[in-house]
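Let me begin by handing over the structure; questions about it come next.
Note that one protein chain is taken out, while the other chains of the complex remain in position.
Chain naming follows the written order as A, B, C, D and E, and within any one chain the residues start at number 1.
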Amino acid sequence: MSHKLLIINSNSNPAATERIRTGLAPHVRPETTLTYVNAALGPQGIDTHLDVAVSAVETAKVVAAQHGQYHAYIVACGADPGLDVCRQIVDEPVIGIAEAAMLMACTLGYKFSILTTLEAEIPGVEELVARYGLTARLASVRAIEMSTAELGQREAVAQRLAEGARLAVREDRAEVIVLTGSVMVGLEAQISETAQVPTLAGLVCAYHLAEALMAYGLKTSRAYKYRQLKKHDQLLGYDGLQAVYSQ
Amino acid sequence: MSHKLLIINSNSNPAATERIRTGLAPHVRPETTLTYVNAALGPQGIDTHLDVAVSAVETAKVVAAQHGQYHAYIVACGADPGLDVCRQIVDEPVIGIAEAAMLMACTLGYKFSILTTLEAEIPGVEELVARYGLTARLASVRAIEMSTAELGQREAVAQRLAEGARLAVREDRAEVIVLTGSVMVGLEAQISETAQVPTLAGLVCAYHLAEALMAYGLKTSRAYKYRQLKKHDQLLGYDGLQAVYSQ
Amino acid sequence: MSHKLLIINSNSNPAATERIRTGLAPHVRPETTLTYVNAALGPQGIDTHLDVAVSAVETAKVVAAQHGQYHAYIVACGADPGLDVCRQIVDEPVIGIAEAAMLMACTLGYKFSILTTLEAEIPGVEELVARYGLTARLASVRAIEMSTAELGQREAVAQRLAEGARLAVREDRAEVIVLTGSVMVGLEAQISETAQVPTLAGLVCAYHLAEALMAYGLKTSRAYKYRQLKKHDQLLGYDGLQAVYSQ
Amino acid sequence: MSHKLLIINSNSNPAATERIRTGLAPHVRPETTLTYVNAALGPQGIDTHLDVAVSAVETAKVVAAQHGQYHAYIVACGADPGLDVCRQIVDEPVIGIAEAAMLMACTLGYKFSILTTLEAEIPGVEELVARYGLTARLASVRAIEMSTAELGQREAVAQRLAEGARLAVREDRAEVIVLTGSVMVGLEAQISETAQVPTLAGLVCAYHLAEALMAYGLKTSRAYKYRQLKKHDQLLGYDGLQAVYSQ
Amino acid sequence: MSHKLLIINSNSNPAATERIRTGLAPHVRPETTLTYVNAALGPQGIDTHLDVAVSAVETAKVVAAQHGQYHAYIVACGADPGLDVCRQIVDEPVIGIAEAAMLMACTLGYKFSILTTLEAEIPGVEELVARYGLTARLASVRAIEMSTAELGQREAVAQRLAEGARLAVREDRAEVIVLTGSVMVGLEAQISETAQVPTLAGLVCAYHLAEALMAYGLKTSRAYKYRQLKKHDQLLGYDGLQAVYSQ
Partner (left out) sequence: MSHKLLIINSNSNPAATERIRTGLAPHVRPETTLTYVNAALGPQGIDTHLDVAVSAVETAKVVAAQHGQYHAYIVACGADPGLDVCRQIVDEPVIGIAEAAMLMACTLGYKFSILTTLEAEIPGVEELVARYGLTARLASVRAIEMSTAELGQREAVAQRLAEGARLAVREDRAEVIVLTGSVMVGLEAQISETAQVPTLAGLVCAYHLAEALMAYGLKTSRAYKYRQLKKHDQLLGYDGLQAVYSQ
């Protein structure tokens, strides 16, 4: 069956969207059509709590606007911004790349380590893991101390990730390495070679997991957490999202 | 000392702001100056994941705009939207009303129950409690099955809350009742009388906790989770928040 | 790419293998070749701790014998018998159907309930969930009180499962239903209709997850838990497994 | 409103009581009247499990004797001895300084570290944190390896605490430092300067939290854990506590 | 080998000591000498937090006075009062009857339920279980709503315990029943017959566990938690415990 899948780069940087497209392209099944879009507004890289909050709304705007046109949606940012919001909006599966990588890592080893950009983000990543109920599977979160603005320096990023992975295996007993940053895709082989353990790019995991969910024909649950609610108020200043209230 | 405190109603409904002001007024120390403001945009009541996400950004806008003019900030919405965002923006303490109520409840009994509006919000409240690391202290979360739009029906709200509290004590072994909804303030006495346990309005707890933090002269930590980061990008479409990047 | 996948029915009952084949068939991609095999020896249905232990060894025998001929292996029994053993033996991914269903359920709702056969198995299932680190995501485990020997009574099984699912949603706040029993495949739609939440057959989830892992070209980690060990002893009475020692 | 607050130094050392009075004085609101008292009997410093147990009883004696004369009570010892006992005796809030510091720390950062006196006390402090349900918020407990008898060496204590705080931030990722020892009050600024994170003296936190609870008019819950029980027995040898039985 | 064992009834009621002696007598090995003693002072039954605190000190007094004369000590009260204190005082094993019963129950089933006297004690029992790190093994705590003063009504106690056990098995999925109250010894058979699961009296478990520890020649660890500390202060008003400081 032919599936249509929307890949949402939660930041507003088209260059990052291109890197995502390039990185994911080799993995895409011929019968699946992928559309790449980035947030119209918001940050160009997602580094701070503010960035996460704004991009959550911007991601929701994209999903709400494209409603009904895709078989699944991927939120292509390592903080999984707006994941819960989107799941309440559309019926089709919405996959976060951090979540997808963690779930898939669980099948390849007992403990995984996550590599992120800045040390200041480590508590946020740990909270994400806890929110997904996967703390028992986490070996560690390590930062490469480069902001998203520096992620274009491909070779430096790769080296720092490889070194972080090596330390995670040796010192934290990681068995699998998870790269949640969407633009880290394509570096898995180099990191695996250094660290000698499987390395997963969240973006690729999310893609394959989306294929799995689409193939099985699954939809998001409407009980409890993602139950929809008809509202009659006005969502001031967020016209693009107003329609969500009357679904 | 004379303190200035900003109370942010995270929704865009001035009537709710008024109810918050009226409810909190009897508790305010004469030497403290409170300013009440609601979000300029966004939802009029916070019911869905989308509402929480949008109001997080709108709350951050308020805090960023008022930066440096207050000794503390209170996010007056039971979902504590944007709490982490605001803490990274301003140095002065930022208090969420759900968090404040839970912390204060811990000193009055071992287990507390939280009363919320809709059953669909229970998983979100449980996640909030888990995020604050307080799951061991939670007896239960119970919903009164009224949306924020119906919260104006004061007497019905009070009765449902009292009944929920009574059941929480009897069936879930709650020792303290926590009301996180900001407009539930003022109903504590009626609920306590029915349930025969202390009942805390998050809004009042947040106010008193803010006084405590201001009196002690405390500031938010800048290590790890709330470390600030200078950014040189543009935050497209969010002009009011752009200044945060260059702090 | 054309993948070869081995589906191992961990019990020795060829009729169950046929039901598995029939149930999974509609889900299989045309370019993937599935081979179905059951344990040569051991129990005909897996009900007791002894059954799980014996079928773990028998499952390992199958995997060891087929070593190198497949791109992935699925252990098609709801107790995931021998999963760790098989992962240490072969390099290619080995997927358990209980594990796969739980991981996939995590993307569709916050809490899932698992339906199993006998009440005596509930503690075992809870231990499995805990071992996978997913206790926080578990709403409940419910039993239909039918042994594996009775699972051929298709309509009765379906009705009991549907009723169990309905109760799990209403009383345990389940948002997704997980069927771990391999022969429960094919009943998802009927159960979903009753319980009004997504219902996942572990077998189908495992298949799609295996496709995802194969497509990404992933292998089991050889660090720590699944590190292989060359041994020079004799594995008395288990000739078919002796070769594992010298890998 | 004018509040009367009793500060109980749980050890029998009047010099320590004086240090507590001196340390807390600068923080006290003019309209609040504080009375300082130490245990009549028991240890002069609280170092061992025996010291904690004896001072729990002595603290309870003080509270029972002063019953009804104060709006709140503070147990001014870092082990919070007798906290549960006192809460069951008097209706007004009873605050422990360790508990207060932990709760307040939760609003300033995600993880806090606690500095204590002797390494042998670390397990006890960890148990206290676990009992309060706050283990997820704990970065570490570190000891300065000085017994209470040495705490008079003010400068040495300050230096060891500052060094412990610095290490807690750097190696344990602490975002806030908690000083539970009552006589550590007054050293916060020096420690904060070294460690560059907020530093909280439990004693000051307890005072401000007591103000908050008094201002809100809260009382301890009488459901479950702190339910009172009329007894008709004799409490042999503890005449000062006999009256508690007939409350 | 001939062992000498001290059984300390932590309350001051000699009648209870007699019931303990009578209940334990049929279990004692001929070559072991048991000495029974109750607290000289303190409560006659242990119902409140105050009772637990006072009896902890009184238990410690007994142990300190008998120091060096026994091969092991049993604290024969279901709240395990003063257990940590005693372990820091004497080198020989000190066993609490609640702890012993829980540990032994772990070998007979996965989940145990604890039967206690008053509902108000349930949170305290749950805290004890959590302190021992055994929360995962706890099915429930149930109260028979009789105070210690009523425990002499043997038949009524037995019936309420049997009914509590039956409900624990049916509703809470308990597999083993734990009786922590020291005077409940002797009722195991009657309860087992009703509930159809093994029923353990903490007192008997503690005795057998003490035999096990004595036979193996084990002593309490002196690292960290139970490290002893020489003190030069005076323990005012607790002469019988002063010697502990100079051990």
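Here, contacts are C-beta pairs under 8 Å (C-beta built on N, C-alpha and C of every residue); 3 or more make two chains touch, one makes a residue touch a chain.
Every value quoted in this text rests on a predicted model; they were computed, and no experiment measured them.
Peer 1: I'd like to know which visible chains would be in contact with the absent chain if the whole complex were considered.
Peer 2: By the stated touch criterion, the chain not on view contacts A, C, D, E.
Peer 1: Given that one chain is not shown, which residue among E:Ala76, E:Met146, E:Leu161 or E:Val204 touches it?
Peer 2: Reading the full complex, the residue touching the unseen chain is E:Val204.
Peer 1: Among E:Ala25, E:Ala136, E:Ala156 or E:Ala243, which one is in touch with the chain left out?
Peer 2: Only one of E:Ala25, E:Ala136, E:Ala156 or E:Ala243 touches the chain omitted from view, namely E:Ala136.
Peer 1: Determine which one of E:Gly23, E:Gly78 or E:Pro93 touches the chain that has been left out.
Peer 2: Selected residue, touching the omitted chain: E:Pro93.
Peer 1: At which residues does subunit A meet the chain that is not included here?
Peer 2: 110-111, 136, 173, 175
Peer 1: Determine and list the subunit E residues touching the chain excluded from the picture.
Peer 2: Against the left-out chain, subunit E lists 27, 29, 93, 95, 99-100, 103-104, 106-111, 132-137, 169, 173-176, 196-198, 200, 204-205, 208-209, 211-213, 215-216, 218-226.
Peer 1: With the missing chain put back, which residues of subunit C would touch it? List them for me.
Peer 2: So the residues of subunit C touching the missing chain come out as 12, 40-45, 47-50, 52-54, 56-57, 60, 82, 84-85, 87-89, 118-120, 122-124, 127, 130-131, 147, 149, 224-229, 231-238, 241, 244.
To be clear about the criterion, only the chains that are shown with their structure count from here on.
Peer 1: Note the shortest touch-path length, in steps, from subunit B to subunit E.
Peer 2: So the least number of steps between the two chains is 1.
Peer 1: Looking at C-alpha means, what's the farthest chain from subunit C?
Peer 2: D
Peer 1: Looking only at C-beta pairs that count as contacts, which pair of chains has more of them, C-E or A-B?
Peer 2: Answer by contact count: A-B.
Peer 1: Could you tell me the distance, in whole angstrom, between the mean C-alpha positions of subunit B and subunit D?
Peer 2: 27
Peer 1: Using mean CA coordinates as chain centres, what's the gap between subunit B and subunit C in Å?
Peer 2: Between these chains, centre-to-centre, one finds 44 Å.
Peer 1: Any chance you could list the residues of subunit A touching two or more other chains?
Peer 2: 122-123, 127, 130, 224-226
Peer 1: Applying that definition of touch, give me each pair of chains that meets it.
Peer 2: Chain-chain contacts present: A-B, A-C, A-D, B-C, B-D, B-E, C-E, D-E.
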